[in-house]
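Of the protein chains in this complex, all but one are displayed in their positions.
Moving on, here comes subunit A:
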Amino acid sequence: MSQFAINLIFVGGSFALYIAIAIWARAGTTKEFYVAGGGVNPVMNGMATAADWMSAASFISMAGLIAAGGYANSTFLMGWTGGYVLLAMLLAPYLRKFGKFTVPDFIGDRFYSTGARLVAVACLIIASVTYVIGQMTGAGVAFSRFLEVSSDMGLIIAAVIVFLYAVMGGMKGITYTQVAQYVVLIIAYTIPAVFISLQLTGNFLPPLGLFSEHTESGMPLLAKLDEIVRELGFRDYTADVDNKLNMVLFTLSLMIGTAGLPHVIIRFFTVPKVADARWSAGWALVFIALLYLTAPAVASMARLNLMNTIYPDGPTADSILHAERPDWMKTWETTGLIKFEDKNGDGRIQVYNDTPAFAATASDRGWNGNELVVNNDILVLANPEIANLPGWVIGLIAAGGLAAALSTAAGLLLAISSAISHDLIKGSLKPDISEKGELLAARISMGVAIIVATWLGMNPPGFAAQTVALAFGIAAASIFPALMMGIFSKRVNNKGAIAGMLAGLISTCVYIFLYLGWFFIPGTATFANTPDNWLFGGTGYGISPLSFGAVGAMINFAVAFTVSALTAPPPVRIQELVESVRFPRGAGQAVDH
């Protein structure tokens, strides 16, 4: 059977499953549409949360980032998991007790202000829309590579599938498809990793294989990798980082950004009890960790495999002839994600770190520049081919990558559509809308959101990659602090909260725009985005625009407390509301109002 047929069976089979679930889990009420009826088992919700959270970025890009950056990119591993500790202790149980449908619902009620609710809606929509673009383009790329359709056609197929289960089933349909998608994506991620770990170290558990002996050389795997990349002028894979302030702030931004992302928070509104919300956060992290503990092993092993492919006799000997390169390299060259240019005309592929420090060694060896550019994103997708795994593993990876992209896209689209139908239409514009009318509005908003997301996926703004920084920055600097203060302080009032959210939002956006271009328009950056230009850059401890979310959050807290202290305290009924979310008794299921 051809690889194309195998891929088609795996992807087609998984899609048939999602559609069957969509038909089975239709939503009849707004409560089913927004919070899946509020009766989802906490372990099941944990699994759905894991699929909701783990996007194309986690599945496809993260291992590639770690492979390229080594220890320095451990920030993604800690940052994208540590947020769940904050969610479990600082947000999820209390918001579940509050018992309404959306994140702006809480901000609007707690800060007794339509203004606060609308600021929250704006933050939610900006953060979620920027995020969904990446998912749709990710799905398009996976389709075009594995199913030999154009990227646009792939996007449309993906959109139709999401439309079917998200519009029909709302949160109910999304929850059960996410459970199925989790199973698909985790199997797809771990099976190749187990094979590769066995091949390289003889240990079938990748997280242990990472710290085991490399069978071929008899050295520890990481020591071997350090040795190879050092010979080629790269930093040691395990080398420590100098700018620790930025590393801390970047990790913190990812953590509080994760805890503040609305599509993750609303998943905790679907469980029956406050106690379940706490357990569910734990289960979510268990399911996430299965991938996140495997990813660093995939990263180092794939980098080692790649180096061994190019330098079969070691980094000090001649590299491989381009004519004799393996088939997977040829396949990926056609996608443009691997680029080769024979700069010194010797017919061989040279990969090394093209820096002044290495220039002397390079010219001694007759090299005239690094000749192979490998896009980080192909590492996971090409991994089974690099390790010579059977064809069905490749089909599995295709289905897994699509599951990761689609599950996150659906969760984001639900957060966007419920903010529109529930907070904007029912909460502000037309409060007397009927249950049926609101459900219809929710479905229409979902449909429109999918069309907009698909269009943006086909015509990605040139700045798609940078906007992810914006999504995390906004969630970290505006949404997370507002929610936390709403629960842990009775003194923060409407004026304080709005001033704080705006200060966090604006300071973070301005800092990002200063270095990445105003509204991401190319060529409009005020300063070049280099470490010595960053705030405190002169000291060697500059703060990167990607790390500013944590600073924005601190600004939000400081402004909110100061303004609140200078203005009247919240009315007694609001203080009682805060009191009530702190105690689980009397929660009941998520209520309509």
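We adopt the following convention: a contact is a pair of C-beta atoms (placed from the backbone, for glycine too) under 8 Å apart; a residue touches a chain by one contact, two chains touch by 3 or more; residues count from 1.
One rule holds for everything that comes next: contacts and distances are computed from a predicted model.
*Asks:* Missing chain's UniProt protein name, "Sugar ABC transporter permease", "Peptidase M48", "Putative solute:sodium symporter small subunit" or "Succinate dehydrogenase subunit C"?
*Replies:* "Putative solute:sodium symporter small subunit"
*Asks:* One chain is left out of this view; which of A:Pro192, A:Pro296 or A:Gly549 touches it in the full complex?
*Replies:* A:Pro296
*Asks:* Tell me which of A:Leu17, A:Ala68 or A:Leu90 is the one touching the absent chain.
*Replies:* A:Leu90
*Asks:* Can you tell me which of A:Glu148, A:Asp240 or A:Asp532 touches the chain that was removed from the display?
*Replies:* A:Asp240
*Asks:* Would you indicate which residue among A:Val183, A:Ala223 or A:Leu440 is in contact with the undisplayed chain?
*Replies:* In the full complex, the listed residue that touches the missing chain is A:Ala223.
*Asks:* Taking the entire complex into account, which one of A:Lys330, A:Lys343, A:Lys430 or A:Arg582 touches the absent chain?
*Replies:* Reading the full complex, the residue touching the unseen chain is A:Arg582.
*Asks:* In terms of residues, what is the contact footprint of the unshown chain on subunit A?
*Replies:* Interface with the chain not displayed, on the subunit A side: 71, 74, 77-78, 81-82, 84-85, 88-90, 93, 207, 210-212, 219-224, 226, 238, 240-241, 244, 247-248, 251-252, 273-275, 278-279, 281-282, 285-286, 289, 292-293, 296, 579, 582-587.
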